[in-house]
Every structure is written in C-alpha cells, then in structure tokens.
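One protein chain is absent from this view; the other protein chains keep their places.
So, subunit A:
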Amino acid sequence: MGRGGSHAAPAAASPPWHALPDEVWEHAFSFLPADSDRGAAAAACRSWLRAERRSRRRLVIANCYAASPQDAVDRFPSVRAVEVKGKPHFADFGLVPPGWGAAAAPWVAAAADGWPLLEELSFKRMYVTDDCLEMIAASFRNFQVLRLVSCEGFSTSGLAAIAAGCRNVRELDLQENEIEDCSIHWLSLFPESFTSLVTLNFSCLEGDVDITVLERLVTRCRNLKTLKLNNAIPLDKLASLLRKAPQIVELGTGRFSADYHLDLFSKLAAAFAGCKSLRRLSGAWDAVPEYLPAFYCVCEGLTSLNLSYATVRGPELVKFISRCKNLQLLWVMDLIEDHGLAAVASSCNKLQELRVFPSAPFDAAEQVSLTERGLVDVSASCPMLESVLYFCRRMTNEALITIAKNRPNFTCFRLCIIEPHTPDYITHQPLDAGFSAIVESCKGLRRLSVSGLLTDRVFRSIGAHADRLEMLSIAFAGNSDLGLHYILSGCKSLKKLEIRDCPFGDKPLLANAAKLETMRSLWMSSCSLTLGACRQLARKMPRLSVEVMNDPRRACPLDSLTDESHVETLYVYRTIAGPRSDTPACVQIV
C-alpha cells in the first residue's frame, strides 16, 4: 500500500496514491475476483469504500434478513447481478414450516426501483411468487439470467411472463423448485424471433411440455449450451431434440426409461454420437440399464455425471461409469455399491467431487452393499478428490483415519451415517478419532458434516484444528455443553453452524455470544435451550436477531412463557436491518 511517494519522487510526478481519483481505484478493484477481497479493500479507508461500492457489479446476499433490500440498493448502486439466499439450510429437510418468510418480493421491488439495469437475479430457498416474476419481466430491460434454486410459490404462469417479457434472457435455470403447474404453455410464449437462450433448465417441472414448441425453440437458439429436460419428456423425443442441438454442453435427460427397442436404441446412440461437445450429463430418471450403452460415445468427454436420480444398478451402471475416464464430478445412488466404487476409483482418477445418495433411507436393514470400503477406495485412488457427500450405514475410525491420511486436500467432507448414534461397527467406539483425524489432516476443510456416535472429544478437535471451517453440521452428537463450547470458542472461520438433537444448552451459547456476531447464522433445534438464555442473548447482542420457534403448527405465545421454558428451535443471525416484520405466528423474535 504505502508506496512512500514522498521519497524519491520523479520530476513528472503522478499524484500521490492517496489522491488518485475514484475511477482508478474502481479499475483496480475490477481485478479482484472475490467478493471477500473487495470487501477487505472497502474496509481499508473511506475513499476505497466509496470507490469499491460504487463500482460493485456482483452482489451476494447470503442471508436475506442480514440487510434490507433498500440498504443493498443504496450501498451498491451499480449492481448488475444479485444472488439472494433465504431460508436456513435445514429448511431443505422440512424443519422450517411453510410461511416462514424469505419472500423475494421486497427484493424484486427494491431492485426494480434501484437497479433498472439489473441483468442477473438468483434466488435460493426463497418464496418467489408469480407477481415477482411478472415484475422481473417488466422492470429490467436487459434482463439476462434468472436462476431459482429450491424456491417455491410460483407457477408456470410466472414462467410465461418471463418467456414473453424478457427479450434478452440467456439463462433460465430452475433447480429443484416446487412449481405449480397451471397448464399454461409457457414455452410457446418465447417469441419466434427469440434466439438468445444459452441455458434452459426445467428439470423440476412436473407437468407436460409441448414437445413441438420445445423442438422449435431448441432449433432456433443456436447458442444453446445447457438443456435440462423434465420427467415428462420421453426417450424418443430426446433423440430428436439432441439432433437439433448437437452443440449441447450440458444435458439433463429427463425420463430415461422405455421398453427396449433396437431402433430407439440406435436412434439414441446416433444422436449422442453427434454431440461432440457434451461434457455434463444428468437426469436419467428411471434409467433402464439396456439403454445406458447409448451414452458410450460421450463417456470419454464427460466431466460431470449426475445419476443421483437413476435407480439403476448392476454391471451396466458400473461399466458405463468406468468408461468416463475424465470425470471430475460424480453423483450417484448407493446402488453402485462398494464394488462399483472400487471400479470408479480405478477408472476415474480425475475425480474431484463424489456424492453417494441412499436409495432406501428408511429401511432398517441394509439393502445394498455400500459401506466405508467404497469411500476408502475412492479417496485412496483419486488424488484430486476434495469434496465428498456420503450416505452409508456403517463406518470405522480406521477407515476415516485412512481417508484422512490419503486425502489431506478435502475442502468439503460430509458423512451421513444413516442411523444416529452409530458407533464404529468393529470396535464399538465413538467415531471421535476418525473425524478428529479428518480435521487434523485436512487443513483446508471448509465444510464438514459429522454423524454417528460422537462425544464432546470430537468437538474439541474440530474447535482446535478446523481453522478454515466455514460451515459445520451436527446432529445427534456430543454429550454436554462442552461440545458446543469447543466449537464456538474455536473454529476461527466459522460462518454457519447448524445443530439438531444434541445435548447442548444455554451456557456455551451465552459464554460465546460475541462469536455469533462473527458468524452468518446459527441454527439449533431439539437441543437443551431455554427461553431465558435466548432473551439474555438478545439483550446482550443487539445486532443479532434471535428467532425462536416451538411448534410450527401453533402461534408462539412468547409473553406468557417463562424463562425456564424449553426452546425447540433457535435461529440466530447477525443483521443490520433490525428485526424482520414478516414472521409467521409460530416464530417469535426475542
């Protein structure tokens, strides 16, 4: 920074660095790719703050309640791309009732007013209505990218508004949303002159789609790179769509089942053979093993394969995946079993991310032979593996220690042993040693989910060693307040902590209240908290919002509850916007 311009100054002096005009700094900041770097620059001094915030183009609001929409618009007037995230992560598993909040409407309204040049809008876990979509279509003349992830509250009518109103839309990316089907042929509302689509993902839509209209759309959008179909598109139509879009890079196939017919198979294989640029493949619901070889010609080029909805098992599956030598990302069901993962380990050495999902999560007995073995094999043979999500039924400390030793480069390690409190199945010990090995070895670990039988010991290790850890998920673990205390007093980089069904109580929460302001949010449900502690926390930390929810079906009569009463769910987050005004009756802000 300080260049000491007052020393050896050449004759034709440029102004001292601190007097450079804003435009120079804005240009300099444009080279900072990460928001956090820009944030750090903005914190240096007032002039940098001014220059940075006025030139900021991309904004991520990781918690929609951390700041008001108006705050965001006022502070960053030149934003072109915004991402807003709403509900806490555990909403994905049904722990947050409908009507909880996270409405997109205030954000759309503020954006329409303050960012008329907005080009990209992304909402995750938010309540988005058709009105929102209509407003988006009407307010931003250069709107290009709409991404909705795990949202709900809208229907195909809203999509119709986007199709009809957004002349320049490039990306319409709908991931895992709950979309009501109003049987409006929204696809046909893209005008005939419209050709700018690059990404079209409607895989989460449940209703039918007019295939002819889709085919025409695909034909005229020559720049289409990503096409993800929904379950309603039958296999034979897939072949004809592919022929019209051979330039496709990412494909979501839709339903991949049909009775085996040789001519359909040949058509498919030929269609795929024409897709020389195909790199990412997903969908394949109900994939029928006999049709998998139709993919063979693209295997070599695939870098990403998501078969996590394909309930296919057996040798065909393994053969197929083994051909994908350049795979970097693999999502699959546990139907692949240990032997399948062993094959993956030996064939797919470039693997960076692996996710294995359970096919029968509620069955008590093991239906498939997927154990710790599979994960050990993959982590031993794939040197670039850094991200894992693994559902299994048994684990050992030894396996975890081996995995930790083989793969110190993990950045994301999420292990879910399906039955809570499951110990090491050989030694019957808690899995403390195993997870401790993971955090001690993987110095770059940013995300961790623990499971199985765990005592406070593991939390001591995590608190002490997981310096880069940003997100931690804990369930059915620990045995006293100590566990939570270790986490909150350690874990220097912790941003999100979510806990359920653990014996953690008031004391560590209150003792580490200040830590909570350095974090984005804390979720604790079915723990041992009392209302008194929440009240104390709220009093002590005015910049935190302390939300309490007991029974999601009932109003929460906060005033009549004593300090000793049990709190079922606590959600705490830092905010500069003060308490939100849209809580449902079952949520109270303390």
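The working rule: a contact is a pair of C-beta atoms (placed from the backbone, for glycine too) under 8 Å apart; a residue touches a chain by one contact, two chains touch by 3 or more; residues count from 1.
The rule we apply is simple: contacts and distances are computed from a predicted model.
Chemist: With one chain of the assembly withheld, which option in "Cryptochrome circadian regulator 3a", "Transcription initiation factor TFIID subunit 6", "Auxin-responsive protein" or "Septin" matches that chain's UniProt protein name?
Modeler: Hidden chain identified via UniProt as "Auxin-responsive protein".
Chemist: Hey, which subunit A residues sit against the chain that's not shown?
Modeler: Residues of subunit A in contact with the hidden chain: 33-36, 39, 42-46, 49, 53, 58-63, 66-67, 71-72, 75-76, 83, 90, 92-95, 97-98, 122, 150, 176, 178, 180-183, 204, 206-208, 232, 234, 258-259, 285-286, 308-309, 311, 357-359, 361-365, 391, 416, 418-423, 427-430, 432, 449, 453, 455-457, 470, 473, 475-476, 478-482, 485, 488-489, 495, 500-508, 510-512, 514-515, 517-518, 520, 525-528, 530, 532, 552-553, 563-564, 566, 568, 574-576.
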